[in-house]
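For this view, one protein chain was removed and the others were kept in their places.
Entry: chain A
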Amino acid sequence: MGLLSDPNRRRALTSLVTRLNTPLCVLCYLVGVSWFMGLAFEPFMLRTYMSENAMGSTMVEEKFVFGERAISYTREFAGQKKKTGGMPVDWLVKTMKSRGLEVYTQSFSQTLPFPDEVKERYMVRGTNVYGILRAPRGPRTESIVLSAPCSEGNNNNQAVGLLLAIASYFRSQIYWAKDIIFLVNEHDLIGTEAWLEAYHDVNMTGLRSSPMQGRAGAIQAALSLELSSDVITSMDVALEGLNGQLPNLDLVNLFYAFCQKTGVLCTIQGKLQRNDWDTLPGYTHSLSTMLLMVLKQGSGHPQGDHGLFLRYHIEAVTMRGINSFRQYKFDMTTVGKLIEGMFRKLNNLLERFHQSYFFYLMPSLTRFVSIGYYMPAFGFLALILVLRAGPVGSAERPCQSTGGWGQRRRAGDIQHFPVSETEAVVLTAIAIYVAGLALPHNTHRVLSGAGTERGWRSLKLFSLLYLAVLLGCTTLINFSLGFILAVTMIPVAAFIQPHRSSKVLHGVALILVSPATTLLLSIYLYHELIEYPVSLLECWQHFLTAVSQGILDHHLYGSLLYPLIALFIYPCWLQFWNIVFWK
């Protein structure tokens, strides 16, 4: 008879699990965490490879030589930007038209729920300018996008200059099978979101925009460029998109292949590759690269303009030029050649990227960890919850119980207190959070079965299962977020009990793993990894900014982190808090 259908064996199994419960849980946790740490160890990783046949193994000889032209466009653009005090729409339209593109503009406006203190904007109004290079012999059904943001001050002028130089060079070639859209967007992410929504004729975030007049067919891939200096020492690639979505690995491989070909130094997470994987510093280097990616992906914030394209199944990456203190510099011509090579390869595509991985982690640019390798790490952690829930469930009969409930409030005008709107919103959120801590004092009056042993056990069973399902679903979509929450919450959740003596200890442990503290610690870890350590006060400032950004991201781009934490994770955490203070 089978292991689970035979009652004798099942009893034996259950008794074994009940007896060895604690050691098994500890073992699972250690295995899960060490599995995750082991992912960064080079022999366990796979080398990256191009999966898409259509992009081919041969490369073309790049013939872009107009670096000087790019610099002159940069100077003009900078001058015009200063003159108009914002985006020089007319100059851009005129220049693109003279280069032979079909130029269109799109104006948009958006009102934030409260002022954004990081970027200092509240009511945003802007214009996107985009020029379409029609394929001379193509059927105009597919297109590729090259975008450069128009930022304030002196940022990203070179990106726009290079975009214009590339546009004029591409215009004279006849081998384009897809249309190319050159997009200059204002207010970075908001502008990109406005353009994408109007292009695909959807309205997800309540943006108001003028109707889009020119289209170029389905977008197959997009490249976002950020360059702020005439010469660069390295190119950094940003992958993480909205809600932790990643572009297809083939696009990253393409970027790396062309960096190798043109000889440009390329980095990921700002870190160069190392060859000494068998030494401890080498291992910690790849581990820190991977942890940075995990933290950025877990935040759900798009790390570049490309992040918003991913939602529409358009594979996109952001390439950032970095000018550091190295001696060897690369000029605009080299960057132009890099982009030209990538575009010629993208031109050969017959279908959207689909051959390579969509879920992966990258400890370095040449190594990757696919979903099949990193999922077991989470699997072991989820196993702890199942192990804990098993004995509890088999010994009890389920009874009625309700969980905690959290609420989300929109900020209104608070004029009576001398705080800014942003701070008001953030502090209100935190206040609700803290107020929730007082919930146990009231729940026991409402719940049936209060004050009994069975009451809290059934609540714990329910909470454990709820947490398991929640974290499982989150991990499927955004592994990093799920794993971070799992690593912090699961051990404490598994061992929580309402003992009178150790109530304070359990309470403190639970607070330490609450979503807010996890966020605080993640910010601290992030700053440690980018070698820019912060003090506690700065960390607190960053924390407040992160909360406000989370709310704004949700409102502006549809990010799901804040609703998930507020509506699902936090109530689950409150249930465990109730267990601790069970009377």
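One rule holds in what follows: contacts are C-beta pairs under 8 Å (C-beta built on N, C-alpha and C of every residue); 3 or more make two chains touch, one makes a residue touch a chain; residues count from 1.
Just so we're on the same page, contacts and distances are computed from a predicted model.
Going by its UniProt record, the hidden chain of the complex is named "GPI-anchor transamidase" among "Glycosyl transferase family 28 C-terminal domain-containing protein", "TRAM domain-containing protein", "GPI-anchor transamidase" or "Tubulin/FtsZ GTPase domain-containing protein".
Within the whole complex, the absent chain has one touching residue among A:25, A:89 or A:135, and that is A:135. Within the full complex, the residue among A:81, A:344, A:460 or A:506 touching the omitted chain is A:344.
Among A:51, A:155, A:173 or A:323, the one in contact with the hidden chain is A:173. Contact between chain A and the absent chain runs through residues 53-61, 135, 137-138, 173-177, 344, 347-348, 350.
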